[in-house]
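Below is one structure. I have some questions about it.
Left out: one protein chain. Kept in place: all the others.
Our next item is chain A:
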Amino acid sequence: MELLASKKRQKGKALQSWRRDFRKNGSLYLLVLPVVIFYFIFNYMPMYGVLMSFQDFSPRLGIGGSEWVGLQHFRRFLGSTDFQRVFFNTLKISFSTLICEFPTPILLALMLNEMQNRHIKKVVQTLSYLPHFISLVVICGMIKTFVANDGLIGSVIAQMTGNNSSLLMQANKFLPIYVLSSIWQAVGWESIIYLAALAGVDPQLYEAAEIDGAGRIRKIINITLPSISTTIVTMLILRLGKVMNVGYEKIILLYNEVIYDTSDVISTYVYRMGFENQDWGYSAAVGLFNSAINLVLLVFTNTISKKMSGTSLW
């Protein structure tokens, strides 16, 4: 009884303090409102649709009217012959991209930071951002042209290997094409956040290091990197949470049946099942499976990071 009353009191207190805070900072709450609404509408409301993955879904009957089938779709996916292939391809493409692509914007940011000539720095920055602003369809069109058997890169490699077909028809070339083009697309844009972090490093630290006789590399290792390590770890955690989200658009635009072996991933599989076969329920189930793995990975990395460096998302 006592406990309940104290709980009630506490609750009342919390409400009261919240009210006071609201009165004081009302405009700030107003400011955050659009964001809350955005996330609610676009990230929370669609979660209702997850129910589809337990149904034999028909768009006409809707979620309310479609027949429930329990875990049938999940059993079908795990038992399907394509499961292993799409699952391991997803991991392979994802981790390769992560390992190769993640450090590049940091390197670029460090290099830009050391650059003295402002004009050259601006030019380099602008050029490296550029691919980010080109539509993905155009990017993929360019990639296809470059690696075609008579393309800029394709013809050179054809000369060297003697294999005269488009690089996109050779299964072992897909991963390098995908990863290298991703770096090209993202390196400039992703370096912005690190540049911002670098701008926040106290110049006094550098002056002190100079007095102690530290060279450039020393300063980078002992001052710059530790100063932005929090940013790096945060970015890494966020990135790991998306490991299973290999962008299906890019793969769909690049792949073909000859290289399904190395290029078919969970998200392209979901796309094919949903939009080409109109098998909505199954498609949703595979997507949900994908998200579940993402969540596990995110929690896992966050815990490790918390233990090791004290940096974490929550």
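We take it that a contact is a pair of C-beta atoms (placed from the backbone, for glycine too) under 8 Å apart; a residue touches a chain by one contact, two chains touch by 3 or more; residues count from 1.
In this section, contacts and distances are computed from a predicted model.
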Listed names "Spore coat protein JC", "Heavy-metal-associated domain-containing protein", "GntR family transcriptional regulator" or "Extracellular solute-binding protein", matching UniProt entry of the absent chain: "Extracellular solute-binding protein"
Residue of A:14, A:61, A:78 or A:120 in touch with the missing chain, whole complex considered: A:61
Given A:92, A:144 or A:219, the one touching the chain that is not displayed: A:144
Given A:93, A:168 or A:251, the one touching the chain that is not displayed: A:168
Contact with the hidden chain (one of A:27, A:43 or A:81): A:81
Residue numbers in chain A that touch the chain omitted from display: 56, 58-62, 72, 76, 80-82, 144, 148-149, 164-166, 168-169, 171, 256-258, 260-261, 272-273, 275, 277-280, 282
